[in-house]
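Heads up, one of the protein chains got dropped from this complex, but the rest are sitting where they should.
Going by the order they are written in, the chains are A and B; count residues from 1 in each one.
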Amino acid sequence: MNTSIKSWRNIPQARLAVWTLIAGEFVVFGGLIVMYILNRLKYESWGEMAQHTNVIAGTINTLVLLTSSYFVVKAHEAAIHKNKEKVKMWIWFTIICALLFLGIKSYEYTHEIMHGFTLPGKHLLAEGKHVETMYWSFYYTMTGLHGLHVIGGALALFFVMRHATKTGKDYHRLEAAGLYWHMVDIIWIFLFPLIYLIH
Amino acid sequence: MNTNYTQGLEHEVVVPSENDYHGHPNYLKVYISLLVLFAISVVASLLHNPLIIFFVVFAVSVIKGTLVLLYFMHLKWEPLLIWILLGLALMALAFLIIGLYPDIVLTHRYVVPKG
Partner (left out) sequence: MNTHKKHGFWHRFFFSLDHKDIGFQYMLTIFLMVSIGGFFAYVFRMHLAYPDMKVPLFGLVTNKDYNMLITNHGLIMMMWLALGMLLAVAGNFLIPIMIGTDDMAFPKLNKISYWFFLISVILMIASFFMKRGGFGGGWTMYPPLSVGDFGYNTPYKSFADRFFTANTFVLLAITFEFISLLMGGINFFVTTLNKRAKGMTLTRMPMTVWMINIASVLFMFSVGPLIAGAFMLLLDINVGTGFYDAYRGGDPLLWEHLFWFFGHPEVYVILLPPLGFLADIISNNSRKPLYGYRFILNLTLIAAILSMMVWAHHQFVSGIDPRAATIFSIFTIIISLPFAGIILAYIATIWKGNLRLSLPMKWALGSVTLFTLIGGFTGLYLGAAVFDIYAHNTSFVVAHFHYTLFPTVIFGSYAAFYYWFNKFTGKELNKFWGNVHFWLTFIFFNGFAFPLFLLGLAGQQRRIADYRQFEFLMQDPLPLYRKIATISAVILILSQFIFIINFFWSMKKGKKVSSENPWQSNTLEWQTSSPPPHGNFETYPVVYHGPYEYNHPDREKDFLPQNEK
């Protein structure tokens, strides 16, 4: 059924549910990104703050997530052939990527907090930089919420993989969990340039 | 749970088999193009004009997101319904931007505190 003609045909319920969830999540993150962009347009001084972010760490993180997405599709490909070993291998690679991502992110957080860029931003407030505190509020909220999704996605992949490889069935769930993982990747694709690159 | 009652009964709603009803693009090709696009956006961010940076970087993000959606998530092979769902999400965001724009970007409530 390799056709690109769009029709109303039905799709498996697991995937339909995850697609619906993804559409819902797009609105949640989209709302946050919209608020950030609009405030960014309003306050030019946020560009200054963006220079304090660690672009190299962000770049590595983007690479890590893009690669993990590739691993997930490879796992999905292996799942179609019910290749247990390969599924295990690719999913573990993905989970390692997720851990790496979280590790680099926490390194960044530590670094930034050490420089006084905290969530309430007392340090900035004392300098009279009121508006700039909100940049960091958005920074931590967006990346933090995204980090929670990374954890959730990795956990979902792990449990689905364990269930599938142990019982030898329900391999299709890997694709559904994979879809969610790609969504996490897409969100980062938008967050990274908005936070790190534009200054 | 006792699910005996489902046996021997059929739905007209025929759901395609869970596996492999969509095509498989060359994932490696997609992955490499993602990396190339990513390199472009990083290089573009070294430019000096913020407006150009914004547009290049944002356009690249959109292309990258679309690539992941179309090929990694197999949206290209999904039925119209999924496209509509995602379209509705984008529509909601468009409404949000239009509604918020005058009140956030055009209005300045923040006054620099004196002293």
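By our rule, contacts are C-beta pairs under 8 Å (C-beta built on N, C-alpha and C of every residue); 3 or more make two chains touch, one makes a residue touch a chain.
Note that the structure is predicted; figures quoted are calculated from it, not measured.
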Worksheet item: Looking at A:Gly24, A:Gly47 or A:Gly168, which residue reaches the missing chain?
Response: A:Gly24
Discussion item. Can you say which of A:Leu41, A:Ile104 or A:Leu145 touches the chain missing from this structure?
Written reply: A:Leu145
Fill in: Residues of subunit A in contact with the chain not shown
10, 13, 16-17, 20-21, 23-32, 34-35, 39, 43, 119-121, 125, 130-131, 133-134, 137, 141, 145
Worksheet item: What is the set of subunit B residues that contact the non-displayed chain in the whole complex?
Response: 1-6, 9-13, 15, 81, 85, 88-89, 91-92, 95-96, 99-100, 102-104, 106-107, 109-110, 113
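By definition in this document, only the chains that are shown with their structure count from here on.
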Discussion item. From the mean C-alpha coordinate of subunit A to that of subunit B, what's the distance rounded to whole Å?
Written reply: 12
Discussion item. Going by the contact rule set out above, which residues of subunit A touch subunit B in the complex?
Written reply: 1-4, 6-14, 16, 19-20, 22-24, 26-27, 30-31, 34-35, 38-39, 41-42, 47, 55, 59, 62-63, 66-67, 69-70, 72-74, 77, 79-80, 128, 130-131, 171-172, 179, 182-183, 185-186, 189-190, 192-193, 196-199
Worksheet item: Which residues, counting only subunit B, touch subunit A once they are in their complex?
Response: 13-16, 18-24, 27-28, 31, 34-35, 38, 41-42, 44-45, 50, 53-54, 57-58, 60-61, 64-65, 68-69, 72-73, 76-83, 85-86, 88-90, 92-93, 96-97, 100-101, 104-105, 108, 110, 112-113
